[in-house]
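Got a structure here, written out as structure tokens. Questions coming.
A protein chain is absent from this complex, but the other protein chains hold their places.
So, chain A:
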Amino acid sequence: MTNTLEFKSSFINNSEKKTALDTEGRDLLARPRFSLRLHLLLVFILFSFLSMAIIIGSVIAISSIDKKMHFVQTSERYLFEIAQARRWEKNYFLYDTNLEDAVQSAGNAKTFLSQNLKKFITVLSAEETAGMIEHLEKYRSLLQDLQDLTVLKKNGIENTEKKNKIETSLRKHGAEMVKVAAALVYKEQNSMNAMLHLIQRIPIYCFAVVLLLTIFLARFLVKRLIRPLNLLIESTQRIAKGDFSPVPPICKYRGEFTAVEVAINQMCRELKSREVAMVESHKLRAIGTLTAGVAHELNNPLNNIMLTAHAMLEDHNNLSEDGLLEMINDLINEADKSRSIIRNLLDFSRESESVSEPLDLGALVGETIKLTLNQAKVSGVKIETQIQPDLPRIRGDKQQLKQVFLNLILNALDAVEKEGNIKINVKKADSPKFLAVQVEDNGCGIPSHILPNIFDPFFTTKGPGKGTGLGLSVSHGIITMHRGQISIETEEGKYTRFTVTLPFRTVPAVLNKT
């Protein structure tokens, strides 16, 4: 009950404190609370109960042994009294003395028995007790008879026959009486011994149980502590690699780790938004690189338009109709050229949300190459393109993928010297259901010691102000998001080959052509 109350109040607190919490965070916090503190408390309570049970058990066992000891003493006393009576009885028959004492002892036994009747009844059955009492009563009455005979004898009346008869009966009941009492003592002693034996063993059993329980609980607690920690470590490693999806709930219930999860999720969200900003800034940088090429590209048609317009202005009187038409057509064509250049640049720089659509990978790569052709022309680099025909379509974000291939081609352009060669290949990958795009240059290659870092954000080999160090990192992120892979083969001074593999759709391409 207290749990639910606590859960409610802290939920309200949390939601007041962090109004900006996302849905995952709220889901995480909305689970019933079962914290580590509660775990420890439960374990502690369990152990307290256990030790209390052990203590109570021992007290009960010891007090029952105490009782048994008392009972054994009692029965021994009883046995002593009747044994005494029997000794006096024997003396009487042998030497004719001590009959009074025998009667006295039997009386003592009787008194003692009736005093402790309750104790006897708890140990013996009612019939046994009744039998005991009966034998004692009989014995006593026989002794009484014997006393009467003795009185008669003093008065001169001898009744040997009766005396003998009494003697036989007396012996029989006496023996029976002693036998029952001795058996009782023996039985009680045995039971007491058994109990003592048990009590000696109890600490060992308890120790074993406590040990097993401790091991089990320790393992349980460690699992509750270590498993979430390991999961968190895994998550952080995953995040370090650029996967910013939220952490899955690591425990079934809400606890101390929930706060960590919520914090990590918040961090992921921040990182994600920063990454978007980083990608944007990288895009701007790439646009800067492209601008040099684009400006040249754009100035050409502009120049043509200008020259043509001026020619028309100067010579419009002397121009033939054909000459005029030619110039007008030139104007239109050059204006068209400018438009398509600007459209290409805008396509790349347009702020766009990630949209997944069926794409013709070959065409997409072709468009990207077009963007870089001028840059290549300036650096005197030859770009060879091989696109396998009739490839199945892939699904993905056109702008993002264009950016990846643009990054790879611009990198290749940076890597090659003048008169270098870039080969671009679009084909089916070795693994089924994947397409591969290879961008290979015969440039400087990548030294093996920096190879592990090339996908790291902000890692760049270019001079200050030349590269953001984000190109490959961003490309890697984009390709991973498309469930593809990006790999690299390189030999220093010889070549570098980037291979991007992307899964294609299994639906026949014909159906997608709409």
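Assume contacts are C-beta pairs under 8 Å (C-beta built on N, C-alpha and C of every residue); 3 or more make two chains touch, one makes a residue touch a chain; residues count from 1.
Heads up, the rule we're going with is that contacts and distances are computed from a predicted model.
Asker: Which of the following names does UniProt give to the chain that is not shown: "Ferrous iron transport protein B", "Nickel import system permease protein NikB", "ABC transporter ATP-binding protein" or "Response regulator"?
Answerer: Matching the unshown chain against "Ferrous iron transport protein B", "Nickel import system permease protein NikB", "ABC transporter ATP-binding protein" or "Response regulator" yields "Response regulator".
Asker: Among A:Arg37, A:Lys179, A:Arg274 or A:His296, single out the residue that touches the unshown chain.
Answerer: Touching the chain that is not displayed is residue A:His296.
Asker: Looking at A:Ala30, A:Met306 or A:Leu451, which makes contact with the chain not pictured?
Answerer: If we include the chain that is not displayed, A:Met306 is the one touching it.
Asker: Among A:Arg26, A:Lys187, A:Arg224 or A:Lys377, single out the residue that touches the unshown chain.
Answerer: A:Lys377
Asker: Which parts of chain A are in contact with the chain that was left out?
Answerer: Interface residues of chain A facing the absent chain: 292-293, 295-297, 299-300, 302-308, 310-311, 314-315, 330, 334, 377-378, 380.
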